[in-house]
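Only one protein chain is missing from this complex, and each of the others stays in its spot.
What follows is chain A.
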Amino acid sequence: MAPVHIPSALSFELLGKCSVTKARAATLHLPHGTVPLPIFMPVATQASLKGLTPEQLEETGCKLCLNNTYHLGLKPGQATLDAVGGAHKFQSWPHNILTDSGGFQMVSLLKLAKITEEGVRFLSPHDGSPMLLTPEHSIALQNSIGSDIIMQLDDVLVTTSPDLARMKEAMERSVRWLDRCIQAHKYPERQNLFCIIQGGLDLELRRQCTAEMVARDTPGIAIGGLSGGEAKDAYCKVVDTCTGLLPEKKPRYVMGVGYPEDLVVSVALGADMFDCVWPTRTARFGNAITAHGVLNLRNAMYSTDFGPIEEGCTCSCCRSVEDGGLGITRAYIYHVTAKETAGAHLLTMHNVQYQLNLMKSIREAILEDRYPKFLKEFFGKLYDAKSQYPEWAVTALKGVGVDLME
């Protein structure tokens, strides 16, 4: 089918490129304000980020967060969203929102989902009645949500699926569904539709898919179907292959990625945008993300540790009282975690801010063209010895000119 040019509601301003790796720093201008790239986007699944108020989320520096279309479609539902005037008004969030298509959630959460050319068939979690999510319906929902970035409905298969024929079918169907999404999209001038490259771990399928998707000229491009338990080497190859074929002047979003190591490596491979529930989910179990790794503050060893969650962290929990912060100690988190919801709120704030700070320092390093050095320092802090560095990261970074072991 002939490519349709669709208007864009964003502008991508490339500010700098790493002279060694494929990392880029940019500014993305979106309908609800400007966001720096590379970026990590926290996930506010049901129009709320794990107990944080919009002001608290804003305070972490977040200017772009996710909502899940599947969840908002169920609750509060399209009629309410229309009545209230979209998700920004619904949750009083003045900054940007990105929504997924709902397809992935459906396939991963509902065992009985079945995919046909028409769309995803599933049984209603409310009453078990058969329902159908089509590309048109997904876009209509996202139009009602009013998110600044919307995603096409895609045919998602676990990357580890051995069925190549099915993988090819899913990839090709995703392209056809993109065309239907473009047709159905009512507000291209204020919502940016991103395509999603599929093709599993097969690099040839990924190349074909990338070519088809790029031809559709959507404002941004996502690499989907990853972070489903595939080997990290294979993940890196897919990202590297896709970014190599993508136009320079468009944002590239790798879906479902959020571990700090994955972020720094994926940026080196040329990706710009990431999201993941892990930092906020793990906070509720007492896990604090730090430059030296994840600490489980439910461990009794922290019950008398009166230092901040992370030394030097600028989040309001970790900053000292003298510095205008709360002066929350690890011992206090130990005291309240899993016992009071506020314990989860505190750690969620820290974890989100950790992720955003990480991206900020990545961006600065790229702009100052010292990203290779940044990568070495990052892994140096995270592990006690080079022998512990994950092989996939060493290999992937070597592929873009950075030798962590030297």
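One rule holds for everything that comes next: contacts are C-beta pairs under 8 Å (C-beta built on N, C-alpha and C of every residue); 3 or more make two chains touch, one makes a residue touch a chain; residues count from 1.
Throughout what follows, contacts and distances are computed from a predicted model.
J.: Name the omitted chain as UniProt records it, choosing among "Enhancer of polycomb-like protein", "N(6)-L-threonylcarbamoyladenine synthase", "Queuine tRNA-ribosyltransferase accessory subunit 2" or "NADH dehydrogenase [ubiquinone] 1 alpha subcomplex subunit 6".
T.: Going by UniProt, the chain not displayed is called "Queuine tRNA-ribosyltransferase accessory subunit 2".
J.: Which of these touches the unseen chain: A:Lys22, A:Lys50 or A:Arg363?
T.: Result: among the candidates, A:Lys50 touches the missing chain.
J.: Touching the absent chain in the whole complex: find that residue among A:Ser101, A:Ser174, A:Ser316 or A:Asn357.
T.: The one listed residue touching the chain not shown is A:Ser316.
J.: Among A:Cys313, A:Val336 or A:Leu375, single out the residue that touches the unshown chain.
T.: Of all options in A:Cys313, A:Val336 or A:Leu375, contact with the hidden chain holds for A:Val336.
J.: Which residue from A:Pro76, A:Pro188 or A:Gly380 sits in contact with the chain not drawn here?
T.: A:Pro76
J.: Considering the entire assembly, which residues of chain A contact the chain that has been omitted?
T.: Contact residues on chain A toward the absent chain are 43, 45-56, 59, 68, 71, 75-77, 79-80, 83-84, 90-92, 105, 109-111, 125, 259, 261, 277-278, 281-282, 284-285, 287, 293-294, 298, 303-304, 306, 316-317, 321, 326-329, 331-332, 334-336, 338-346, 349.
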